[in-house]
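Shown here: the complex without one of its protein chains, the others still in place.
Let's turn to chain A:
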């Protein structure tokens, strides 16, 4: 009896989500101890308990505000995928297009998005559009980079194999190139979705009267640090959940991928 319960406990402790959770709890304890030990005033760093209180009082407001942020994130992310993947295909498919487009894309990455975000407000007004664009601008680059890498990493022998069968462009794309690039594309999508959260918040910082970014801005202005920390926690949660959803889709879309292949091996 006792041994089975110990074993169950051991299995729970060993499961992949317990470890980061344990670390998180440790960090929160450390945070609490630090705040108490050095008597840090709550207008600089609130204690964890203050943040929990803020959740209790302003929970409904925070949850309501996270809806537009999440929607903007998903919108920007989907746009990143819809534009980034075909763009990666074009760049990987043609040296000419690559030589024109790639340097410009890299160059555009060094433009700080926070600096140009107000421009979108001027162009598109307050509301959803500037946030989605801001999320897209941050999210699209990793999709392009990893997509290009995925499409380009095809074994030359594999290309010759398809050609030796007289495969049409569409056949070799659907049967060989696209599936081959999928693991890299998904790696890019996972980075993209977390960056899209940042992009949406940046969009809300500069021109919005809704969303968690707006809450962050306002609570800092009013020295409501517990609320601000609560909003931060919520933002992190949104990022984690979206990342996890993309990860889940990956498992279904490309179950054969190396990072998922552990189960059974045959030798002969």
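Operating definition for what follows: contacts are C-beta pairs under 8 Å (C-beta built on N, C-alpha and C of every residue); 3 or more make two chains touch, one makes a residue touch a chain; residues count from 1.
Just so we're on the same page, contacts and distances are computed from a predicted model.
Q: I notice the complex is incomplete. Of the names "Cell division protein FtsX", "NitT/TauT family transport system ATP-binding protein", "Acyl-CoA dehydrogenase" or "FAD-dependent oxidoreductase", which is the UniProt protein name for the chain that's not shown?
A: "NitT/TauT family transport system ATP-binding protein"
Q: Going by the contact rule already stated, which one of A:35, A:148 or A:162 would touch the omitted chain in the full complex?
A: Answer from the full complex: A:162 touches the omitted chain.
Q: Using the touch definition up top, pick the residue from A:93, A:179 or A:239 that touches the left-out chain.
A: A:179
Q: List every residue of chain A that touches the chain not included in the displayed model.
A: Missing-chain contacts on chain A: residues 155, 157-158, 160-167, 171, 175-176, 179, 254, 256-258, 261, 264-268.
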